[in-house]
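Here the complex is missing a single protein chain, while all its other protein chains stay put.
Coming up: chain A.
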Amino acid sequence: MTTPIRPEFELIADWIQPNSHVLDLGCGDGKLLTYLRDHSNVSGYGMEIDPIKNIKALEAGVNVIQSDLNSHDICDYFDKDSFDYVIMTQALQVVSRPDILLDDMLAVGKQCIITFPNFGHWRMRLQLLWNGRMPETDTLPYHWYDTPNIHMCTFNDFEDLCAAKNIEVVDRTVVNSNHQTTLGMKLLPNWLGEVALYKVQRKI
């Protein structure tokens, strides 16, 4: 799990209407919400389980609710369509049931913005193919035994899940670890993209 860096904030901010109401799941130190507040006049809440990050989020002026995403209490706290956007950056792969969490997110939010690392990136494929070992990269700098990332997927996997759940992919941006995009990534995202940003909504 890597901390989202500033360029990712900009990409997310581009997808968000000013003055929206936003829920940020796994908000960490609250930097994204403060960025969105300052740049797009966004209001809303963060949810975070880590006590230290909670304190940092509070210091950043974010309204943060301490919560374990695996407890699926989002729907206990918030009614249907409470938010314009529910955002979750780099956390889908650490939760116990990403598919159920996706349902929760789409229940309380009209649209969801999700970012996650791509396990289908060529470097991952090569490490497994040539070394026969679980990949370790800058984006995923963990051993197989101590990684918090328990549900790695590829872009194709995620889009298959969306199709199966009747979720519409409204927008997608594929970037490298520096949050830049290239023509190659556009042509072969699942081979060349390291991180993807998805904007999804329920199909009407």
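Operating definition for what follows: contacts are C-beta pairs under 8 Å (C-beta built on N, C-alpha and C of every residue); 3 or more make two chains touch, one makes a residue touch a chain; residues count from 1.
We take it that contacts and distances are computed from a predicted model.
According to UniProt, the chain absent from the figure is "Homoserine O-succinyltransferase", selected among "Homoserine O-succinyltransferase", "Acyl-CoA desaturase", "Heterodisulfide reductase" or "Winged helix-turn-helix transcriptional regulator".
When the whole complex is considered, the residue among A:19, A:63, A:131 or A:156 that touches the unshown chain is A:63.
The omitted chain makes contact with just one of the residues A:54, A:111 or A:173: A:54. The missing chain lies against chain A, touching residues 21, 43, 45, 51-52, 54-56, 58-59, 61-67, 73, 76-79, 82.
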